[in-house]
Each structure stands twice: as C-alpha cells, then as structure tokens.
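Below you'll find the structure, written out as structure tokens, and then a few comments.
A single protein chain has been omitted from the complex, and every remaining protein chain is retained in its original position.
Right, subunit A next:
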Amino acid sequence: MSEAGSSRMTTWKAQAPAALIVPSSLGESVPLHMTPQPESLLSPADSSFLKGASALARFGLDIGGTLCKVVFFEPVVTPEVQASAPAETPKSRLSRTSFVDDDVETPSLEADDASCSNGYHENRTSSGATTVESLEYEGNEDSSMFKRSKPTPRVLNAKADGSKKEHSSRQARKMWVSSHDPVHIPGRGTLYFKCFETWKMEEFLALTKEHSLVKKGRALGATGGGARKFKDQFLQIAGLHLERADELHSLVRGIDFLARHAHHESFEFPLGSFQGGAIQRPLKEMTSDEEDLHEDRRDFRSSNSQNHSESNDDANGEEAQGTNLNGSVLATSGNGRLEGTEALYPYLVVNIGSGVSILRVDAPESFERVGGTSLGGSTFLGLASALTGCTTFEEAINLATEGDSTQIDMLVGDIYGGDYTEMGLAATTVASSFGKLVQPGRREAAMKTPQHLAKAVLLMVTNNIGSIAMLHARAAGVRQIMFTGSFLHENQLAMRLLAVAMEFWSKGNIKAVFLRHEGHAGAMGALLSTLDPLNPIDNLVLDASCSH
C-alpha cells in the first residue's frame, strides 16, 4: 500500500505525489514500444481505433443512454510485471507506429512523465481551444472506413443561417465524440479517456471484434444502463464478457480515483469571481471573460506541468500548486479553505449525463442517491436539436455560446421593469424560460435565431439543475458539490452558471467543483471494479488507488 492509500482524502487536491511513489520492486520499466508488433492484422485505419491500447490494457465502460464512455489503462510493463502475468502476452494487435508520435512511451519515471505532459499541452496550446484535436481527426478516418455512417445532417430550418449550416456540415461520422487528456501515472501506466455515442454501439462492437482488443475470456468492466442492455451483444458480436459494476458505486469510486490521481483533476471557480448578483448576470458579460478563462486554463495547465516538471521530486508538491492558484481563474481545490479541520465529507455529486443523478457521498465507499432529475444533458441536446436542427452536442454548445436568450426568456426585468428587490431577484434573472414566446408573433422570429434558442435551452436545463442541486446540498448539509457528467464537457457556459449559482444562492457557503474528466468517472470506476489485486498489472492501478 502506498502512503496515499492509508491516508484519507480530505481535499479534492490531486494527490500527484502519491502516484509518483513507485514501489522499488518494480525495478526498471520496460518501454512499451518494445512490445512486438503484429503487422499482419492491421489495416491502415486500424491504428486510429483506440490508439494506445495494447492487449494488456484494462478497460472500463460506462454505457449511458446517450454516450458510452470508455476508459482504458495501458500499463507500463516491467519484466517483473510481465513475468508474474504470463497468461497475458503483451502482444498488441495494434500498430505501434502511432506511438512514436504519441507521448505514452514512458521508459523512465519522472522525466518522461514531465515531458509527455509538456508535449501534450504544447500540442494543445498550439491547436487552441476550439481546434479539433488529433483524435477527432482520426475519427474522420473512421467515417470513410465504415459505411454505416449517418446520412448527411438534416437542416431543420431552411432559413437557418450560414453558421448553422457550417456546424452541420462539419459534422461527419467519427467514432469518438470528444477527447480528454490522458492521465499518466508515473511508473505504472496511462489512463485514456474516450467516448462515443451509444447508438453507435454496433459499430464499436464490430471494431472491437476486428481488433480483438481484449483478450478472450477477460472481462471488461462496465457500468451504466447499457452494461445490462448490451451484455448479450458484447458476447455475441465481439465475444466479450461484460462484468457489470453498479453505476453509482462506479461513479463515486471513479471520482475518488480521478480526483486523487489525475493532476489538477478537480477545479473550481474561486470565490468572489462573479460579483454580479443574480445568476444570469455574469453570463451576459461573459464573452471576453470566457476567452480569458480559456487562456487561463491553458496557461495554467502548461505552466503547471512546467512547474511540476521542475518540482517533481517534491514530496507533495502542494506548494507548487498553491502558487499556481494564486491569481488564476481556474483553481484546483488545493485551496486552503478546505484544508485542516474542514472535512471533505459529506459532499454531493451531481452527475449530469442524459439525465441527472444526485448522490450524497459520506465517506469513500459510502453514498446515497438522494435525487435526480430528468432534465439533463439529453434534454438540452434533444430540445436544442429539435429546435435548431443541430445534431451534435458540440454544435449545440457552440450555438448556445453565440446566443442571447433575452429575446426568448422572460426575465424578471421584463415583468417588474427592473430588479424585484423585495425578493432578491435581479432584473436579469430568468423568470420563465421561453416565456417571451408566449407573446403572439414571437415564434417565427425565434425560429430564425437558433443560437438564441440553444442558449435558452442551455440556461433552462442548467438553471434547473443548479437550483435542484442547491436544494439538495442544503438538505444534505454539504458544502461542496461535485458536478460531473458529459453535459459539462467543453461547456464553460454551464459550469460558470452553476458555479455562480451555487456561490450566489449559498452566499459563498456552498462551492461548485468540477472534474476535468467530467464524464468518465463512471467508466473509471468500472475499470477499477474489474481489477484483481493479485494480478500485477491490475495492481498497478489498484495499488495507486486509495480505495482499498
């Protein structure tokens, strides 16, 4: 057991140092590219599918109603590990060529870890926030490969403006809908985070079968409703056995793991960053703000990794992070506020997937589902696509970002001619989502502005989740709410809104916290649940985990 394993997590601080502590018994690690390459099985396109996964990879799936999240762990295979796991030939069926460009090859512990982070972030910085990353480009290749791609996206409204068409036309078939930074656990391996739309399950299974990704007989950890629904299909089509893990348990476990092991996994918006008063107010002034935020985030990441590389032998790295926090908009929660006597537990998890589940976590393995709402991510996407004709989440978010819902929503100011000060409601508070469309003649105008509609839907769903989360937080007496789920992916608007809402309504007493791998906690938990402590490869992850 590592040191971290015995200590109770008291903050959301990513406990990177824990992961850095590698048992000396592991000895020298073997670079991954040393594994034999099975050329015969490969077609050029194959390299794009689950890049980074060898036959030693451990998988966790979270098959939700809309998205299927995949997490896999690619171990750093040392001879010792290899020796003690003879059954699993470290024989990748995938092309290793791509790994040359990838930064996963981590032959030595510290330096490589740092360099790989750097490499990644540089890449990301240069591509910019809105640039489609390499993984997605790979996805496009998929579309040429697989004829089962979706037809050309429909354009719901003929009068749709150019930008919308652009959105639609950009949408092409690809397996993966989004990408996340991999997480390197020095000396142990790398966690990769992927996801695809659940309706593409057959396609996924076909690919999986083709690649024989997972050794026959080895179970895949799976959770989410689909773990049951698709169980037979996994067996029949891909010959894979799904080992089901409880959804909520996986979620909690995954959050716990990610928050500990991924650097700066959790973050929050510092107190007092929005002094706008009512929830919606800052949003209107946000565009430039948001730019800054992206900047900051990138800066923060790169500088942090830089920082980290410099101080990686620091036993706990706390100071380094602390300095980073100062003055930055995004902060990991290594915040002094949470340290010392103030306990982390209980906290609330608000997982916004297709729908929303709300859990109260009392201790690492102790939690209760206290609520939920059916107004979730798919409600946003469903309504947005019904109203605007957009087809992807990304598109919907982009539309919403451009939108201004004041022509759609009825604001407090519209009703009262200003702030309703007696009740503490600012004029900009949404009194009734879509409430302005009640007036005659508004419908037609509204249909011409899909971006405004998308924004209104986003505000409706997010505000509602925020108010329900706040009420649950009060009922449960928690001071932190961890918002997770794929709805928050690249969704600055929603995260901002939630952060401000929590701060405003609780007068700063309840804090919204987010997860960088927002949607993958469940899959992570599922991965963990299949691991066998006696298997040395499994143990690479388990040992790092504090859960046992």
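Structural remarks
The working rule: contacts are C-beta pairs under 8 Å (C-beta built on N, C-alpha and C of every residue); 3 or more make two chains touch, one makes a residue touch a chain; residues count from 1.
Convention: contacts and distances are computed from a predicted model.
The complex appears with one chain absent; UniProt names that chain "Pantothenate kinase 2" among the candidates "Tubulin-specific chaperone C", "Pantothenate kinase 2", "Light-independent protochlorophyllide reductase subunit N" or "DNA-directed RNA polymerases I and III subunit RPAC1". For the options A:C195, A:L248, A:L458 or A:L531, the residue in contact with the chain missing from this view is A:L248.
Checked against the hidden chain, the listed residues A:L383, A:L399 or A:I481 yield one contact partner: A:L383. Where subunit A meets the chain that is not shown, the touching residues are 64-66, 150-151, 154, 156, 197-199, 224-226, 228-230, 246-248, 353-355, 369, 371, 373-379, 381-383, 385-387, 391, 408-410, 414-417, 422-423, 429-440, 442-443, 446-447, 453, 459-460, 463-464, 467-468, 471-472, 474-475.
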